[in-house]
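Note that one protein chain is taken out, while the other chains of the complex remain in position.
Entry: chain A
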Amino acid sequence: MLGGGTAGTMVANKLRRRLDDTWVITVVDRDDAHPYQPGFLFVPFGGPTRSLVRSRHAFVRDGIELVLEAVDRVDPAAREVVLLDGRLLPYDFLVIASGAVPRPDQTPGMLGPQWRRTIFDFYTLDGAKALATALRRFTGGRLVVHVTDVPIKCPVAPLEFTFLVDHWLRERGRRDATDLIYATPLDGAFTQPVASQRLGSMLAERSITVEPDFLVERIDGTALESYGGRRIPFDLLVTVPLNRGADFVERSGLGDELAFVPVDRHTLQSTADPHIFAIGDASDLPTSKAGSVAHFSADVLVDNVVELAAGRELTHSFDGHANCFVESGDGKALLLDFNYDTEPLPGTYPVPFVGPMRLLTESRVNHVGKLAFRWLYWNVLLPGRPMPVPPAMSMAGKKSPVTTS
């Protein structure tokens, strides 16, 4: 298992329960720091930073070896992993769960003299903390929230940040002095039609200007410049840098143009090598890069690996199920629930017609759900215990838009 994050830890723990002692399970990660990434979103607004990072050891079951070393490369022909210190780890099956990494170095000018002075990210704990300081000092001007390119992990996070910063500035009487701008390479607030419309009108209601179809080429001092020749000046830029898979994936020839691992979207098996699987943000699955997807697909992956280990055909299939809480400010949140075939729709979750959570609608229960999730993450999800929600998406209780075709 390459990667001891959300997906890797969960799958290793589940596999350890399912495979007998003749199977050795090894998790490799370069460090012993497991971050609770959903918590980073609240840090710029004074949210807690303690206990957002814990030891990976604490969440890996007995009977699993945890190796702390960076991966140099995978050699699929020899079926071995080469670690940076030269050690070789032979494998029968390999699961790549090395995630997606924000790469500010990939946009010219981003890591220049303005980095962490007027340019910030919040996808790293350091970045989120530095942004907290900058926001406290921010008295007004042009605040631009920016997405470099898709896909990104937690694709709703930049929208959430925008809603939260709008509310935060209003509470402090600084919103009138601020132009709030949301710049995205997409043609609207989000990709999926019903959700994009709903989230788009929430931006409009809050007087947030959307700059769609904006693909950044470089940052020139304190302005974003697009390939199309557009320019967006800023006093404070909150950017989501380009997301890429791990460098070793690229070095091993297992990645696409962004170093994500191409897999069969239903079995999670690598399209290049049947002994390799990929899960979570590291894969090229055409659904959200989100912990919920890692969670909903983990059982499918585990079942398929167990079948392959027993010399049988793969019979389990992932439906692309994702759900995401979207913080909308003022102690409220929305919830999106969707899969490969069905876009996010209004309704209730997890129990049809009952809830208690409401889909695509702002409510306090959703916000409380998002906060409560942190406890579930450390205590239920990572150990691989059953979550009180079904893995496959359900249409029950959802309202479909009128079909147009």
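Just so it is clear, contacts are C-beta pairs under 8 Å (C-beta built on N, C-alpha and C of every residue); 3 or more make two chains touch, one makes a residue touch a chain; residues count from 1.
Keep this in mind: contacts and distances are computed from a predicted model.
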> Which choice in "Sulfurtransferase TusE", "ATP synthase subunit a", "NADH-quinone oxidoreductase subunit H" or "Methylenetetrahydrofolate reductase" gives the name that UniProt lists for the one chain left out?
Replying inline: "Sulfurtransferase TusE"
>> Out of A:32, A:80, A:149 or A:220, which residue would touch the omitted chain in the full complex?
In response: A:149
>> Going by the contact rule already stated, which one of A:98, A:239, A:287 or A:328 would touch the omitted chain in the full complex?
In response: A:287
> Which is it among A:186, A:223 or A:371 that touches the chain not included here?
Replying inline: A:186
>> Given that one chain is not shown, which residue among A:125, A:157, A:246 or A:322 touches it?
In response: A:322
>> Considering the whole complex, not just the chains shown, which residues of chain A touch the missing one?
In response: 149-151, 155, 185-187, 190-192, 213, 215, 217, 227-228, 256-258, 286-289, 322, 338, 404-405
